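Only one structure is covered here, and it is reproduced in the block below.
Every protein chain but one is kept in place in this view of the complex.
The first chain written gets the first letter, and so on, giving A and B; residue counts start at 1 in each chain.
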Amino acid sequence: MSDKFSRRDFLKLAGVGAASTAILTGCGPASRYVTREPYMLMPEYNYNGQSTFYATTCRECAAGCGLVVRTSQGRAIKTEGNANHPLNLGKTCARGQATLHGLYNPDRVTDPIKRTRGNAAGTTVTWDDATQTVADALKNYKPEEIAFLMGTTSDHLFDLLTDLSAQTGINSPVRFGALSMFEARATLSKAAENLFGEAGMPLFDVGGAQVVFSFGANFLETWLSPVSYTRGFAGLREAQSKKRGTFIQFESRMSSTAGKADEWLPLRPGTEALVVLAIGRLASELRGGPLPRAFADVDPADAASKSGIKLETLEHLAEMFANSTGALAIPGGTALGQSNGLAVAEAVLALNAIADNFGKPGGVFFSALAPNQTEYQRSASVKEMQEFVQKMADGKFKVLFVHGVNPVFELPASSDFKNALKSVEQVISFATFPDETALEADYVFPDHHALESWGYQRVVTGSAQPVLSGSQPVVSPFYNTRATVDVLIAAAQLAGGKFAEALPFKDEVEFLQSKVASLMSETDGFFAAPDINTFMAYFQQYGGWWKTTDARTIPNTADVLNRNLVGAEAEFAGEGEFFFVPFVSPTLAEAGANKPWLQELPDPTTTVMWNTWVEINPETAHELGLEDDDVVKITSEAGVLEVPVYRYPAIRPDTIAIPFGQGYTAYGQYAANRGVNPADLLGQHFNEAGDLAFAGMKVKIEKTGKKQPLSRLESIMGVYGVGLGEEH
Amino acid sequence: MIRPEEIKMSAEHVGKWGMVIDQDICTGCQACVAACAMENNISFVGEKDSGYGRSMHWIRIERFWEGEYPEVKMTPNQPMLCQQCNSATCEPVCPAFATVHSQAEQLNLQIYNRCVGTRYCGNNCPYQVRSFNWRDYERPEPLSNQLNPDVTVRRMGVMEKCTFCIQRIHKAQDKAKAEGREVVDGEFTTACAQACPASAITFGRVDDPESLVSQLAQRGHGLKHLEELGTLPNVTYFKGG
Partner (left out) sequence: MAGYNKKEEHAHAKAEVHNHGEEHFREKHLMLDPLPRGQMNDMVMESMYVTSWKFWVVFAILSVIVAYGLFFSWGKMIAEGLGIAGVNRPSYWGIFLVNTVFWIGISHAGTFISAILRVFKAEFRRPFTRAAELMTTFGLVQAGFSVFMHMGRVWLSYWLMPYANQRMLWPNLHSPLTWDLLAITTYLLSSTMYLFLPLIPDVAMARDRSTGWRKTFYKILALGFRGTEGEWAHLRNAMNIFAFAIIPVMFSVHTIVSWDFAAATRPGWNSSIFGPYFVVGALHSGMGAVIMVLAVVRGTMKNMKYFIRAEHFDGIGRLMLIISMAWAYFFFNDYMVQWYGGDKWTQQLLHFHEAGPMGWMWFAMLIFNVVVPWAILWNQKWRSTPWIVFVVGFLINIGMWFERYIIVPISLSINRMPFTWRLYEPGVEIPLGIGTLAFFILLYMAASRLIPLIPVWEVQEGQMAHELKKFGRETVVSVSELE
């Protein structure tokens, strides 16, 4: 990646060239005749030069899948899954594929910028000035006035900041991401803690199960670790050793995960806990023995009438669950994002106790702690973020560093992050892309894109083995950007004193080496090395380090069934007549909107591209006099949105749903001013675990009379029979 | 003058390529679509054109609805791509021989620089998997840095379609030839099959009875789309369920 071209490089290239010439021309006597066939063959019959492959880690979400990036002449051409990587075994999702459109995005922040807040234009500063600015910010303020807000990726940066805060007293870094908000991670781990006495991220072995009941968990889309869970799903369906597994999904709107289910049960939002407990009770009765206390209080008939699922269906499901040798229940997503989300999560985890699947194939485990990690960490819940925002608003934070997250967009508008930001004296963003938060910052010191970066990411869940997934630059930085870790190290040196002592590194790589050095002494790693340089070389070559052994732990389930579980219905905020379900767009997720090919991917359920829609049951739409593409005004207690209608046949008539992932006002030409952000409708209501009750809103719908055609890949005529006299 | 049928008849390259798609485990996640777009330099066309049947996807995932709420069901996702028919209807109708059958690989080639854009092949493809470059779709700099140098960047006015990643086939075949062996099953695969998180797509040599794709294709309840037309597709589907 340097401009210098050494003699050695030349010889290497010449050798490669000669070899490929020999291969291409075939070497045999016949191939001495060169046929000129310019218009006869596909140009693909010839190829140019040789590619170089680098292993690194995907940072499109926090899962930590391993990538191998094909580069040619210093350009990144294609991302592939890292076939050795235990989490994704060579597979990627669409967002991993499109990460290159982030790397070569036309709207990246190209230089360090100083700007007046809210003003898109800024003045370019030098990196020396930038480093000095960071150093001054660290030095000139009291440690407790300095805060870091981070995204869910770049664990090495998180470790650096954690070390820095431990030694200098600045606030420890807070991590947040819209995905973790919609996954309700905090609820899931809190429920595990309540039931099993231990915090951690449960791991559901979908692939080994026979019957899977999923309560709102969209594990084939964005939930926790989609690639790994999709592999599990394939195992559920395809495993050679057993019969095809059954998959039942409970949720009010058919997600693309539910679309794959053998049965989709559109229960009334808020009745999940009742349904789970009812199934638990009926299944326990079928299994015989004393009725567990956990399920004793619920009345199945009552649950059936409240949820809208027939009692016979519940009985049939309970029978299926009780009689299966490998039943598994998964809580997640919308089921947890309600006022009683914690109760739902606990009930679902408890349901697994009936199947007695803890620690067994096809059952529930605790995910292994990642290497060089001592305890389970999770990103902040929205309630915790709210405390953070409150501190900002109260002026307790004078300096805010933001990296890898766009809270102005990702937090609900009701959190009022943007206003709170005004009370912070100095905001420094390390954004790679000009997002809304970077626009509200005083400085933007752009970090490299993930593919230009060093680092590592811990695999929190999805893999049986503990995995530390390594990142390395696959191409040299395209713009005048600098690694945030390097900036912080340099700034700490400039600031001197305890800062310099806290980060005594030459550069990012030295810091990484210090962090992974401890792994050299581990015995069951899949590679070993005698010294740190060799170890790092392997670490880069293989794309990380992982153990060869299964390190999942078995939850302590001694008293799961003896707990009192509450089967109350969830409470809903707001006046309207419709339950409101925001869901994460499976293709765009939280930060995909600026990548044009992700925009052009059709949504798996609606096939809509490039925009936001609201899903309304055709019956309801008919009653409201709505057609496809009619723009409706949706009002909640927290906000108002205008969005075009998609008549979705697989949603409850009393429910509407809007995908999250669009509605940016900045973030580049492909994202800005496109669609709406359903988080604008969300009020500040939380469940017991502090997660936002994002599925706990009620909203009103009004027709506006406007039309906005949605781009859809599917045919309205062919799929819905419009104009063929056989609608729906 | 050489006629296109006569070219590339050399016996050096053996292998008849085919694909098996398991719809039961396809989750419709669009990873294959994105992977295909990245590998094959497919243009994105923007909101207006993509909503007007002009999107360039070489592979698309179809899904239909059955029944009405609450008994509504989504049919198994159906990835639809060029079926690389052995008796392809697109080939005879092209006046310029731009879409021809390769005897060597048993694939339908689309030779972009021969194409004059009559779009007859698109009409005559019963699977509707051909995409036409209605415009010179813009790729703002520096997005073009991502372009795969092994794959042509198509310009306005030419037809294009899935090639079974022929650049990968050739790379693997040349490598195998240089090493004096045949291509090993699983040595390489298409971009879509490589990305698919559920491994719903399997690609390989269908003339090799030992290959995974042949083994899967012989499982018995596979179907080929629109078989009644006699197109002899090389893609086998399993509806499953």
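One rule holds in what follows: a residue touches a chain if its C-beta (ideal position, glycine included) is under 8 Å from a C-beta of that chain, and two chains touch if they have at least 3 such contacts.
Model, not experiment: these values are computed from the prediction.
A.B. asks: Pick out which of B:D24, B:E47 or B:E62 touches the chain that's been left out of the picture.
C.D. replies: Selected residue, touching the omitted chain: B:E62.
A.B. asks: Of the residues B:Q106, B:N133 or B:T190, I need the one that contacts the missing chain.
C.D. replies: Of these options, the touching residue for the absent chain is B:N133.
A.B. asks: Going by the contact rule already stated, which one of B:P70, B:G157 or B:G222 would touch the omitted chain in the full complex?
C.D. replies: Considering the complete complex, B:G157 is the one touching the chain left out.
A.B. asks: Go through subunit A and note every residue touching the omitted chain.
C.D. replies: Residues 37-40, 713-715, 717-719, 723-725 of subunit A touch the chain that is not shown.
A.B. asks: Tell me, which residues in subunit B touch the chain that this view leaves out?
C.D. replies: Against the missing chain, subunit B presents residues 1-4, 49, 52-54, 60, 62, 64, 78, 80, 89, 92-97, 114-120, 122-124, 126-128, 130-136, 156-159, 226, 229.
As a convention for this text, only the chains that are shown with their structure count from here on.
A.B. asks: Of all residues in subunit A, which touch subunit B in the complex?
C.D. replies: Touching subunit B from subunit A are residues 22-24, 26, 37-45, 47-49, 72-73, 75-81, 88, 90-98, 100-101, 103-106, 220-221, 226-227, 230-231, 233-234, 237-238, 244, 254, 256-257, 259-260, 262, 264, 266, 478, 586-587, 596-602, 604-605, 607, 609-611, 617-619, 649-653, 669, 674, 709-714, 719-720, 728.
A.B. asks: Going by the contact rule set out above, which residues of subunit B touch subunit A in the complex?
C.D. replies: Per the stated touch rule, the residues are 2, 4, 7-8, 12, 22, 24-25, 27-31, 33-35, 37-39, 44-48, 50-52, 55, 57, 60-65, 68-70, 72-74, 77, 109-114, 140-152, 163, 166-167, 170-171, 174-175, 177-178, 191, 194-200, 240-241.
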